[in-house]
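Every protein chain except one is present and positioned as in the full complex.
All chains are identified by letter, namely A, B, C and D, in their written order; residue positions are counted from 1 within each chain.
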């Protein structure tokens, strides 16, 4: 099978630090690929390079077999890649709807939309409300609430819902449950299963091994800025995975 | 036994939201007390009220049997209560040493210190280096590095080390491992055991049940702004704890 | 409300010149039982605030307006409006452009004031005037009209071709070391003088826009010990300025009479309110010249001047 | 400590949950008012504005509280109001534009000099002036968005550059009102008056009001408007969530320059002549209007209509104090007090209604 998203030899330096050190990456259609690694291993930098948030110093990225050059997150989004960044990327003072549609607003039909470029607030609100409740992630009382008035968990929910609603090819989640409670994390895992069942592949970065082993089809182990190995969670234990990512054990060969 | 830190009837409102709703709290000498609860339950607000970062609208706080009124974190620190806030509370542009000693800087002995109030950078650096390596938490190459150049994990380590080094009566940790990897989280747990073995009681907020059950002596379950119950991890399972905090199950009576 | 209302609008209310003018107007208004409203721009050159002031005067039903225009032509439209509303408008200190835009003008001839000190400087230097090294300390880079008139008047009096008389800085006479700006205060005067001295330490004639600038220039000269061999001339005739002439800080200054302008103006408004009489200009001039006199203790032949003692009697501020 | 592996099962089944509901202690009218304050940021300055009109109306009677005097205020604030619209846009993106005054006057000088010095047809000269403003704005926008220099410093620099250019280019020449009236009356368009009862309006005043309404509509109902807020709120977040931050910034500064050029045109209408020394205080006055209007200097919060009210508040105070006979320095003194008081009241209302 052809990978849907793949990268070769990615390099990214920050001053003295090499965040990506000739890193390779593959994501196959329909799978949940987990990316695990120590703090500072370069996981976030990797997905930023894939989603256009960071332009790598070197290396190549292919989407569905075609070479792509993303210069901004907008480029990647237009190509169908949706990302929930570790920092969430929401405008706190704006409403949930505004945030969900940021950069891809719907305009009114007819003259008002075409000539005066008026937004269709109603349509966007309905869509947002539907997505949020479809996903059953939470009950939002007021879709026009400013994001800053939401609790951390609700905010994360909105970010994930946004990605799930618009991601047509790939959805990337960078530690979506770090700040979440037990119940709220579970809802996000449910959502991941949901999205996978719609056939959309997901990249999931997480430090939570039980969650990773529960939902991942394959696990990309990241260490010191590069891919150490890719393992199948059915063949390895969590202990193995942790041993690989912390350097306690060397993988036998480049697996899977 | 007398609680070392205790609170009665704490109330805190943010506009319409009641973050603390007549909440009680007790911490006993030498114990690790875990505080668990859903996102937005009011855990952070509770410990902020205990540490002076927030002045409650109502209720009382006692330290070692004496009524205390903390109006700022400095007040609480002077009383021996050290806190690692969820947001870490570091000045990114300043060095590790500066951050560790912020607000309790050491002055040089003699005239320079007394009259010119010159700081004893050397003594502070030595102390900071010693604390960090004593605790074995990490190897910091340059103690004068700006905190913003550290990875999330290292930063969390500095915050925890600061609290552990200066907390003489109580140490409060608000989700100290949320952003940390498996290995880094483990180091923080080790540190908690360390501190307890020195006889200093700890309040630990965490969403990680296995960690909570591993290190806690008692577990304060927080729900909807108040203490639902306090349980002994030896008497209850994680499932029970999660059931209580999410409201799936009611505790029989106010326990332990 | 039968009381006659008059307005006084000055360029600023921070320059003692205008403070004095206001005092003169206030005293006269009290004497004649006129209600006086005073207004001022924020800085010299701020004509928008003056426009607002005229509008306020119209709104409060004034009979007459005395104005020292910050911008002689920009204010004309508003002045027209006021006159259409039946208000007597008198320009003080600075004639409008065109001069008949106001009903009357009680002013100093600023060009003439500059000319006087220019002539005095040339005559005092005698033959040395051919080799003079001249520093020109002006008001601001925006070249407000008063500054240009005095500067060009001085140069004309000194016998230097001014090129375009509507702006300074386009002259090519080698005796001019340079023009710099002072904002009309001591600090600016000192810095501008230093800058020009660094260009040519042998400067021996200094024109200054006003007396505060002259005082600043003097400090700069004193700092390098040249205060006694450089001639400073200035314009205004405020009391500190005249005293400085007496103390030898300034060689000569051209004195104007703001108190007189103001009290004459108030009288004219009172007259107009009573019977509609319009004030008449000085014979042979387009405006009523309140006069300008050279103040110096070193008079030269052919140029009328008064002594410092006389100047002190007439001074303001 | 057993069964640890399956503790999450508890939360796998979804339960109907009642959300934490807290009784709201504040009821009725007052509560509605608080809520309105909270969702309509321009309401606070509007209240202050109305209050100050009422107070001066009581103090001064019909001298102040007449259609003539009230519309006079509109005429007096029109330039500052238009410039404040430009300033608001920039401040909403968490920037600041110190060059607004310089752009305003340079544009007016370009319109005038192009028409008179080169004899270009007046409509073309006006267009050139507008283009000049947009160009100056584009320079700011380029330096801010591409070179990533701080707006305060960029516009501090361009302020001086543009102002010096203005003096150099105009050769300090004023074009007199009479000449303009004769040969280029289009330059006076914004000053054209019409009367409704005792109320006197000018085209410039109408332009200011329409501009404010249009901008406030655009900011609310178009994607570009939402992006302006998002960029000011958190540029990095905006970038990551798909906003073209550079493009938005560039367009905001350009638009700001263009609006300033319109202010320059209105300036000719108001003072009659073209003078290179005009609009000197427009920077500080426009910023004052914006902050009194409740727009946060940190960006992303506030309504542009607030700036209009802010400008009007200053206008009301200035005219009111003048009519009361306060002399100029006392007026400045009170405006200073007003600035602080207005913001303190704003903070206080927001706190109470939070």
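Note that in this section contacts are C-beta pairs under 8 Å (C-beta built on N, C-alpha and C of every residue); 3 or more make two chains touch, one makes a residue touch a chain.
Please read these numbers as outputs of a predicted model, since none were measured by experiment.
K.L.:
Please work out which displayed chains the absent chain touches and list them by label.
P.N.:
So, taking every chain into account, the missing one touches A, B, C, D.
K.L.:
Out of C:26, C:81, C:166 or C:243, point to the residue that touches the absent chain in the complete complex.
P.N.:
Touching the chain that is not displayed is residue C:243.
K.L.:
Of the residues C:30, C:100, C:187 or C:309, I need the one that contacts the missing chain.
P.N.:
Only one listed residue reaches the unshown chain, and that is C:187.
K.L.:
From the list C:16, C:157 or C:279, pick the residue that touches the absent chain.
P.N.:
C:16
K.L.:
Taking the full complex into account, find the residue in D:39, D:58 or D:297 that is in contact with the omitted chain.
P.N.:
Here the residue in touch with the unshown chain is D:297.
K.L.:
In terms of residues, what is the contact footprint of the unshown chain on chain C?
P.N.:
Looking at chain C, the ones touching the missing chain are residues 13-16, 19, 43, 141, 169, 178-181, 183-187, 189-191, 194-196, 198-199, 212, 215-216, 218-219, 222-223, 240, 243-244, 247, 249, 317.
K.L.:
Even though one chain is hidden, which residues of chain D still touch it in the full complex?
P.N.:
Contacting residues on chain D, toward the hidden partner: 4-5, 143, 147-150, 152-154, 156-165, 167-168, 284, 287-288, 291, 297, 329-330, 332-333, 335-340, 343-344, 347.
K.L.:
Go through chain B and note every residue touching the omitted chain.
P.N.:
53, 72-74, 77, 83, 85, 87-94, 98-99, 102-105, 107, 116-119, 121, 136, 139, 141, 182-183, 186, 210
By definition in this document, only the chains that are shown with their structure count from here on.
K.L.:
Out of B-D and C-D, which chain pair has the most contact pairs?
P.N.:
C-D
K.L.:
Which chain has its C-alpha centre closest to the mean of all protein C-alpha atoms shown?
P.N.:
When every chain is reduced to its C-alpha mean, the one closest to the whole-protein mean is D.
K.L.:
From the C-alpha centre of chain B to that of chain D, how far is it in Å?
P.N.:
46
K.L.:
Let me have the rounded angstrom distance from the C-alpha centre of chain A over to the C-alpha centre of chain B, please.
P.N.:
The separation of the two C-alpha centroids amounts to 31 Å.
K.L.:
How many angstrom lie between the CA centroids of chain C and chain D, rounded to a whole number?
P.N.:
Each chain reduced to its C-alpha mean, chain C and chain D end up 37 Å apart.
K.L.:
Listing for chain D: what residues touch at least two other chains?
P.N.:
Touching at least two other chains: 7-8, 10-11.
K.L.:
What residues in chain C touch two or more of the other chains?
P.N.:
Where chain C is concerned, no single residue meets two or more other chains.
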